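Encoded as structure tokens, here's the structure I'll be asking about.
All protein chains but one are shown at their positions in the complex.
Order as written gives the chain letters A and B; numbering starts at 1 within each chain.
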């Protein structure tokens, strides 16, 4: 159990502390379940009521919730409580780790990892147990490969990246030329180039390029079980949720978000600041920032069946409406 | 080739045997392809005709098919033939295994697995080749980790669980706070708590919680390549088919079924006994048991194109109908 004082937190992370700085904190918790000993946060005035009744020992709040917070006990005022909380989780993680036996993530190559002699792993990088790093691959400073990660031949991982268990970087792109009925393999001669500060979720796959590299720019965040095809480019700070698929040669701009299970077809271009809803299939390029969706709305099955049957008649219904309009005008 | 008599089966599993209990059984087979030597089953009267012509040496049948079954040869009568058959497959598996060299799944940690010294693996549990069990993780009695499974720090697996190859339990949840254009990582301080009798399919991922645990209750069955986000709770005996994605903080009730490729958005609640069709996106909470669907109906591509084009006009078509109704009334 960590033994931390509010004073320690504010000394490390800043923020304006109101209340007893010797208050002991033993956990971080969401507002609705935080009890005595917990430190919580609230970022939006719409949670004012929850804040007022929260039993946490301290709450991180924006300036306009300061009075509500103070009425219930200690608080830390910050212009960006959610960001403050994110940094607190990082600090907390380090504080907890310091009290435990080492985890073995402090740099170095685990003895069970298979790293080719020609691969370059920065001395500050960590290659976890049962990873494979192939010929000519490079792993940058402070990057971490958790357990069972594959980084294929000649692929490059930047600095401060985090690759979770089961990630596969640099499998062959899916490229075949038809030869009568059968398929002839197109060897995938490019690699994968991943920038700095990229996080890649468990069992996500990024294929090597056919002739040139697949490129993941700095700050990109990919969730679990995502497929990124060959020669894709994903722009700076774009975040993609789990189970999404990005087909070959798609170019996705910076600062985009793509929802879970969405599919982006190949050879499309998506502009910066585009947001795609979960479950949406992107079938054409998007040149304008904005929020885009294409989802069949959920319904009880019986209603869905009726509407789906009508949907298959929709073009004819449209023609019948046109005919009616013409009939009514006469 | 196993050398098993009907007598052995009924002695082990019960059921009312009619016919020669010295009949030799050398395989289990579906009704439509079962030949001499095979034992098959039929659970529903709609298969009566297939039963009548089936060449199997014995068929497991419900009471109301007993006469049809007897007219063709030996049968085992059971009130629940499908359940009987499930138990038979388990018994058969053990009988086959006893005739082969050991598989190495009878408990114990494979020498190539990487198990942290602080992890607790029950002596009756099996940790297969090339698995990783991190600091503080716990594996309960009789649970099996097949090959290449990761169980992350502090995650807990209950008793009699089965985790297939490539499963990743306890990768970080996908949590970031915006910091201008870039993303600040929210350390994921919770773990994953998995109950008893849970089966998890190949390459499926269950993320650790942000502050509290992600929870999979007793008896849950997850197929392959499923993504379960941080702080999700999946209720007792719920079964989810392959390629589904459950986004963060979704709460799914007990006794539900979710079809393949379905996506459940984050922070939703789904009641008990809800059944979601394959390929459906669940975009809102569901409080009432039932069957829910949201799928664009399949069509030949040309028809689809016409209807999809009209669909983008649907709101306007609705207004044109309203106008027509008003015109016609005049």
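By definition in this document, a contact is a pair of C-beta atoms (placed from the backbone, for glycine too) under 8 Å apart; a residue touches a chain by one contact, two chains touch by 3 or more.
These figures come from a predicted structure and were not determined experimentally.
Although one chain is not drawn, the whole complex shows that of B:136, B:209 or B:261 it is B:261 that touches it.
Shown as candidates are A:168, A:256 or A:278; the residue that touches the absent chain is A:168.
Residue B:129 is the one among B:108, B:129 or B:289 that touches the chain missing from this view.
Among A:40, A:150 or A:255, only A:150 touches the chain that is left out of the view.
Residues 112, 114, 116-118, 130, 132, 134-136, 148, 150, 152-153, 166, 168, 171-172, 174-179, 181-189, 203, 205, 207, 210-212, 225, 227, 229, 243, 245, 247, 261, 263, 265, 277, 280-284, 290-297, 299, 303, 306-307, 309-311, 313-314, 317, 320-321, 324, 327-328 of chain A touch the missing chain (whole complex, contact as defined above). Counting over the whole complex, chain B has residues 27-30, 33, 80, 82-83, 85-87, 89-90, 92-93, 96, 100-101, 103-104, 110, 112, 128-130, 146-148, 162, 164-166, 197, 199, 201-203, 219, 221, 223-225, 236-237, 239, 241-243, 254-255, 260-261, 278-279, 295-301, 304-305, 308-309, 311-315, 317-318, 321, 324-325, 328 touching the chain that is not drawn.
We take it that only the chains that are shown with their structure count from here on.
Each chain gets a centre from the mean of its Cα atoms; for chain A and chain B, those two points are 26 Å apart.
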